[in-house]
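If you scroll down you'll find the structure; I have some questions about it.
Missing here: one protein chain of the complex. Every other protein chain is in place.
Just so it is clear, A and B label the chains in written order, and each chain counts residues from 1 on its own.
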Amino acid sequence: MHHFTRLALASALAISAGTGAALAQGEITVAIQLEPPHLDPTSAAAGAIDSVVYANIFEGLTRFASDGSIIPGLAESWEISEDGTTYTFTLHDGVMFHDGTTMDAEDVKFSLDRARAEDSTNAQKALFAGIQSVDVVDPTTVKVTLGAPDGSFLFNMAWGDAVIVAPESIENIKSTPIGTGAFKFVNWTQGDSVVMEKNPDYWGTPAKLDKATIKFISDPTAAFAAVMAEDIDAFAGFPAPENLPQFEADPRFQVLNGSTEGETILAMNNKAAPFDNVKVREAVSHAIDRQAIIDGAMFGLGTPIGTHFAPHNPAYVDLTGMSNYDPEKAKALLAEAGLADGFETTLHLPPPSYARRGGEIIAAQLAAVGITAEIINVEWAQWLESVFRGKDFGLTIVSHTEPMDINIYARPDYYFQYDSKAFQDLMTKLNGTTDTEGRTAILQEAQEMIAGDYVNAYLFELAFTTVAKAGIQGLWVNAPTQATDLTGVSWAD
Amino acid sequence: MNRNLILGALLSALFLAAALVSFVWTPFDHTVMDIPAKLQRPDGVHWLGTDQYGRDIFSMIMVGARTSIAVALVAVGIGMALGVPLGLTAAALRGSFLDELIMRGNDLVFAFPSLVIAILITAVFGAGAVNAIIAIGIFNIPVFARITRGAALSLWEREFIMAARVAGKSAARISAEHILPNVTNLLIVQGTIQFSLGILAEAGLSYVGLGAQPPTPSWGRMLADAQTLVAIAPHLALIPGLAIILTVLGLNLMGDGLRDHLDPRLRVSRA
Partner (left out) sequence: MLRYSLKRLLSLLISLAVASVVIFLVIEVAPGDPAAIMLGINAQPDTLASLRAELGLDVPKWERYLNWVGGMVQGDFGTSYTYRTPVADMIAARMQVSLPLALYALTLSTLIAFPAGIYAAARRGRGGDMAVMGATQLGVAVPNFWFAMMLVLLFAINLRWFGAGGFPGWDKGLWAGLHALTLPAIALALPQAAILARVMRSALIDILGEDFMRTARAKGLTRRQALWRHGVRNALIPVLTIIGLQFSFLLAGSIIIEQVFYLPGLGRLVFQAISARDLIVVESVVMLLVFAVITVNFLVDIAYALVDPRLRSRT
């Protein structure tokens, strides 16, 4: 999943285990940057939908924990058959939807069948592609049969696109979401906020807050002012890193610096001249000063990366040295490629500030080695049309926020058009490997392969920042998925 | 000469001079970034400080003046080039179907919410200075058409035009030889006003990211970039804002002054 589909990087606020904290206040207003188009996570790619409803209103069989690991959700436990193709889930007993209807195996079957149906509008239909059948064994037992073993099936079921919905309430789900979560949907003032209240009949650990409001503030200045003026209690995914020092210096606030799964890259069109020449791609990689970009565009937030992999992942290899900042070397490489006088290209920049600001800096850095990159600012709609689908671009900046997405390099028709048989074979090998050590070795080889082929210029891992009032507890620091999980949040005494 | 005219002309000349000088000289290269030297306050080296990438603001304001003036000037040019002939035609054929068509067409363009349409145009054809010029220019056409028609209509009633008609001159020749020279003053005054509106419009479009694209500096975009930094570096927002205000103010004063100067009848009635 690209950054644009998971645009609003939501914070996930922790499911803290602590129980004794008395409630100083029972309400919270958390802001996120983007407003969802509607509230059905199972029929659109907009990450902003998950930022509101994931874990709060809707739950799936499994779910993401704060560290990105997969933990049980509505499924209490599961059994996997010897051959790895049959998953038998045991559901929690007595789970009710917010409208009072019971959540049972029939609802699970309905939800999964709906997602993989012929006329499904699920944005991540591929997650369900491996499912051959879903069978109800009894009200709390459901059996899912896969066509082939799939080590990531439980991971897939944790996505917001795989939450369990009910046939009774599906018709109005986009405006009145009815789920099983610890919060019930109350109302949505379009253009402003969504209000939720505590679900008193929740099957699990109840929410500590009585009422939660998620407010949408897209403008970075307004975001700054809203936090400063204490209009809101927290801002998950604060959009203006330049203002963070002021919050850090102010005892009224706490600033949480975390990471995301977002590898921010300067993507190159590998099939279009002159980027079809590896020397040119290498030159571009050496022409770029990552630290200047992180300092100038992100005000110091972000970890430099040398390949398409999250630095906090145990399998990460630091390959930044392969593409260190060396303008002289870049010029030499261009000369070797027969482009001693440089060349002209386009740099398509989608709306987020990492792209717009980073792009201005990169254009200046490329100019220093003789490459003229014409900046073209585009809306996501145009980016999708011309860059992603039309492949009509030279350079573009995007943050790929899907976890573990190095396999996109095995898709030759993917927008940057890297077509390497060796890499594709490597990914096939990865799919057939189940032991951790073996997988790590393959993943590291893959990281080195794309870094060595200079497929793209790897910039930095996108940071995730939450600004909150000092008294709020239970906030997630990192954003392993898009969610603003408020079920464990509370106020200190 | 009146005070408005002098003050307005001085302010306008100042920014025009800045724009022209920037072709040959600026204190620094406005595109060179120096990230460690970012957000500096005005001092002896950087007269107006540096921006978030450490670029020299004084140089950017100078080059930005060029962008603003170019966009506004061409947009007004488009408006005049198309609007004036339309207005002259409508007046020459007053009461005809064509006159009605031109005037209704004018109303139609006026009726469109200009900013929304400008955003649409740039969304369809891409953001950039050229499309900003087109978007602003389109809305200048009816302004000039209407004002030209209005002034020309009353001229057609005058004796010297009657005389020309009696002498057998065609409506087209009369429009070109007698009407146009007599509406020139009016067009200069209106042109100055539209020029200042064009500068404001360019700033607005650039502010929402639809004007000139980086690395071309633009006052509106400098403001947009300054927005999140306004609390820590107010000069980033103050300086381009003042540049816009002073330029627009200068042009408006000059327009008012010119009107008084060129049209004694108005001066009497206002005195």
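Convention: contacts are C-beta pairs under 8 Å (C-beta built on N, C-alpha and C of every residue); 3 or more make two chains touch, one makes a residue touch a chain.
Because the structure is a prediction, the values reported are computed rather than measured.
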(request) With the missing chain put back, which residues of chain B would touch it? List them for me. (result) 100, 104, 107-108, 110-117, 119-121, 123-124, 196, 200, 203-204, 207-208, 220, 223, 227, 230-231, 234, 237, 241, 244-246, 248-249, 252-253, 256, 269-271
(request) Extract the touching residues of chain A with respect to the undisplayed chain. (result) 1-2, 4-5, 35, 37-38, 44-46, 118-126, 174-175, 189-192, 215-219, 221-222, 224-226, 228-229, 231, 351, 379-382, 384-386, 388-389
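What we mean here is this: only the chains that are shown with their structure count from here on.
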(message) Applying the document's contact rule, which stretches of chain B touch chain A when the two form their complex?
(response) 31-33, 35-36, 38, 52-54, 123, 126-127, 209, 213-215, 227-232
(request) Under the touch definition given earlier, write down the residues of chain A that touch chain B in their complex. (result) 219-221, 224, 228, 240, 242-243, 245-246, 292, 295-296, 357, 359-361, 363-364, 367, 375-379, 382
